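Apart from one protein chain that is not included, each protein chain of the complex appears where it belongs.
The chains carry the letters A, B and C, assigned in the order they are written, with residues numbered from 1 in each.
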Amino acid sequence: MTAQADKLKMAVFKFTSCSGCQTPFLNMETEILDLADHVDIACFAMASSATRPGPYDLTFVEGGISCEEDVRRINMVRQESKILVGIGNCAVYGGPQALRNFMSLEDLKRTVYPQPDLIHCFPTCKGIADYVPVDGFVNGCPVDQGHLQDYIVSVLLGKSPEVSSRSVCLECKMKENICLIVAEGVACMGVVTGAGCGALCPSFDRGCYGCFGPSADPNLNSFANLCRELGLTEDEINRKLRCIVNNAKAFREEVERHVPQPVKG
Amino acid sequence: MCPSQLKVDYLTRVEGEGGIELDLDEQRRLLDARVTIFEPPRFFEGIVRGRRCEEIADIIARICGLCPVTYQLGTLLAIEHILGVEVSRQIRLLRKVFILSQYLGSHGIHVFFLALPDYLGYDNIFEVAREHRDLVNRGLRLKKLGNDITSFLGAREVHPVTAVIGGFTKLPPRSMLDDLIIQLKARQEDAQAALEFVARLPRPAWVGGRVFGALSHPAEYGLDEGRWCTNDGLSLSAEEFTGYVEEYQVPHSNALRCRLKNGAHYMVGPLARVNLNFEQLSAEARYAAGRLNLCVPDYNPFNSIVARLLEIVHAIETSIKYLEEIEVRQESLSYDIRAGAAASLIEAPRGTLYHHFRIDDRGFVQEANIIAPTTQNLSRIEQDLKELVPQIASEQDGNIARACEVAVRNYDPCISCATHCIIKSETSGV
Amino acid sequence: MVKTDEEIEGAVNPTLNPFRLQPVEIVGLKQVTSDVKTYTLRLADGSHFRFLPGQFNMVSVIGIGEAAISMSSDPDELEAIERGTWQHTVRQVGNVTKALDRLQVGDRFFIRGPYGNGWPPGYPLQRVGASRDLAVIAGGVGLAPLRPVVCRRLARKTGRLEILYGARTPEDMLFRDEFRTWAQGGARLMLTADKIADGADWPYRVGLVTALLDEMEILPGQGHIFVCGPEVMMKSVVRELTERGWPPEEVFLSLERRMECGQKTCGRCQVDAVYVCQDGPVFSYAVVKELLGVDI
Partner (left out) sequence: MPRKVMQGLAGEDAVVERTVFNDIVTGLQERGYTVYGTVNEKGAGIFRPLGDAGEFSLRCTGGTMPPKDLWYPPFETLFTYDRQTGEFHTDIEETRHAVFGIRPCDVHALLALDEVFLGGEYQDPYYRARRVDLPLIVFNCVEAGDTCFCSSMGTGPGLDHDYDLLITDLGRSNGEGSERFLLEVGSSRGGELARGLRGEAAVDEDYQVKKRRLQETAAGERITLNTGDLPRLMHNGHDHPYWREVTDKCFGCANCTSVCPTCYCADIFDETDFSLRETRRKRRWSWCFLVEFGAVHGGNFREERIDRLRQFMQHKLNFSMGQYGFFHCVGCGRCIVWCPANIDIAQTGRVIRGDA
């Protein structure tokens, strides 16, 4: 695609992740052709072979940082980007693979590989903000396509994208779902999880598992107590908070309050 | 050290981060061809250890954002084998529709976004859209159909949330299945037209690998049931799979690869499935194949794009058939936890996906092993490069690189899948 | 409280939608400080825009949003009335205010308003305390809504006028080029900056605005005080004024709260039982000190 001066020069980069947060760009169906009217997709390896160098006006980054090479690339991407936005659990918190942050890397290597010594990576996978300054985030595992669109529109119009502190509960209420906690005693994480998914799980009769990360001011202590009242063991509570989004500060700290921290290198 | 090296630093229009390295001597003879993978490892088999068997499908789905449905279902199938859970017929059928919806979505992306630009000489779908808006719209609609069905059954397209041990958290009302049937029927024409278009595209004549593997079932196109068969005579149950297929390491790259223990590099994926299970394709798909003079077995990997479209035609027709059969009775899911180990095989869009778990008597995972389709295809891909490059060695570097990229893309490699446990390869400095 | 349908119907003039926007045109632009601009505006349809000192508009840049901005010019100035113009003085802090910053003379944006009660609440300025003395105490951009009062008082020449003004640095002071005119018109101007650059020529005070209170000549019982600025600043000002014997009824504050409608329906600006948008933004300290949720 050809560059145009009045278009927003956009790039999408992938780091340690599953590609599920870039896929929404491809799922924009007909909107993606609308997008091409205002946005010049200068670099998006998954969608196009034509990649042009930066600087980029708006860069979306999927994926966490888990090795030296990631660090080198994220610094490069930061330098080339006016607005750098982390998309998805991996870029924001480190993603599901950040579960290894709470385990021993050596053990993991031995578990998975016949020749563990050949593996070179960090003992942790963390969000990109741990390495470079970031201008914004879009939450979710995966992110919601509409949120990505809103972000692009906001940047095109010259305003900062909306950040809301709504909880999943509110999305449930707007859908007139019956509350799983109150009516069925399910330890649903919606009360401490940021809105954005549209209350998917509760709408399909299962408790929220927190994939949009903690809400703006989550009361995790109260959530842990709620779980206890509903009969969950400490271990079950910890595994709830240490699942898909596990490395978010609020979830991490709550778990650390419950268990003696395993010693880690 | 080799005298010259030709590199594709960053493979585009594939899922994940990988590259190609070709070593050539002074006479431009190919010494070696490697697919490099610089995605760091993600240790999924390690991080699910110690977790309850009910939780892991959601985590394992995150191995891949393009085919999470097959990862989830593959995991659930293995766990169900361990627990001895028999799922009802309606659940089996809904799951097949669920898998087929992933085919529509994933193949839709691969055919239209990733592969088609190659055959038409463009860099991306936007350029294709300028010339072939109609075709692209058909493609977008087909992909959307897949996404819609995935989110209808799973609540969202990527990392759906409803699949659990024994079935789904919530079953859709019958009336909504009828709506789906209407939507599916409305897209049949798009699928046929796209198939027709692609089948008539000029494609390089080429003979690639001759060994294929896929799940096969006498009564249906292999998806999640049957035995894993190859065209050189293997017929394996899930439990037997790793007895005949080995993961190995090669000196030039640290990435894990697979081959049959007899040494053959084999191919999995749409072309393999069509070759092995042609008779089980839907009537429409077989009829179309005949009309377009497509014959099996087909050894040309460049024809994979046609195989994908045949599967799209098949997926629509078969989904309609399955959906018509389902009655929808609400059922309660209950099972007892027991210790054990079991494997499962499922056909992901990119090929056979293997899961194996061992759990203890409280349901905690003690051991996990997952073999992704891309892991299996990798050595076959390198083999293709080794056979392809000598034929085009006289071309300019850029053309060679491009041809190699297209050859890799035929397999729709999914590097995230492969790297849930793949080791970072050492890229040799030049 | 109970309304019949007829009453509801009768009470509403259906042609008047309070969310309807009026286009305005920028006829003049002036950089006041590095991040503050004064916009001279005119209604695009040429009609006259009337308001009271201390009132505000909801200013819209469509696609971006709305922000509450006070009128900063004298509503009674003849020349402005003739031309149909008025002014807003805006500090760029966020979406809307930064979008305004990108506009040029001749560009248009939208307003709805005026909203709020004005200084002091409920009365046109000329009627209250016209013959009495007035002190205005402002912090930072808080001088903007007080400028109409200053201009008005100077034009009327009734009673003493003292202006106590503090800003972070001398460069952050609004309307510096008007200070001389104000002083010549009879206002006593007392200035202070929180900090000044080393070696800067600053003949005034350094420190918080409260440091100026001792210099005030107007004494309790002689007039009113109008205060506008950040809430912490207003808090320390009223505390000291109280200590000096100022009765809470004679001190008026303009409160800042988040506003989305300006019409008492969005609920954003509620504090205790008042809505800052309509019951205020100006309140006497006697009212404010009883309000739960205002730390003044």
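Throughout what follows, a residue touches a chain if its C-beta (ideal position, glycine included) is under 8 Å from a C-beta of that chain, and two chains touch if they have at least 3 such contacts.
Given the structure is predicted, the values throughout are model-derived calculations rather than measurements.
The absent chain, not drawn in this view, touches the displayed chains A, C throughout the complex. Touch with the chain omitted from the figure is made, among C:66, C:133, C:172 or C:250, by C:66.
Interface note: of A:75, A:165 or A:233, the residue touching the hidden chain in the full complex is A:165.
Panel shows subunit A; residues 31, 34-35, 37-38, 149, 152-153, 156-157, 162-167, 169-170, 173-174, 176, 178-179, 181-183, 190-192, 215-219, 221-223, 225-226 of it touch the chain omitted from the view. Subunit C residues in contact with the hidden partner, per the touch definition given at the top, are 1-3, 5, 8-9, 11-14, 16-21, 62-66, 93-94, 230-231, 256-258, 260-261, 263-268, 270-275, 278, 292-293.
Heads up, the rule we're going with is that only the chains that are shown with their structure count from here on.
Distance between chain centres (mean CA atoms), subunit A to subunit C: 43 Å. Averaged C-alpha coordinates put the centre of subunit A at 25 Å from the centre of subunit B. Contact of a single residue of subunit A with at least two other chains is seen at no position.
Taken residue by residue, subunit B touches two or more other chains at no position, since every residue touches fewer.
Residues 10-17, 38-47, 49, 51-52, 55, 58-59, 62-66, 68, 109, 113-114, 117, 123-127, 129, 137, 140-141, 143-144, 147, 155-159, 161-162, 164, 168-170, 249, 254, 405, 414, 416, 421, 423-424 of subunit B are the ones that touch subunit A when the two sit in their complex.
Only residues 157-160 of subunit A touch subunit C when the two sit together in their complex.
Against subunit A, the residues of subunit C that register as touching in their complex are 63-65, 94-95, 98-99, 102.
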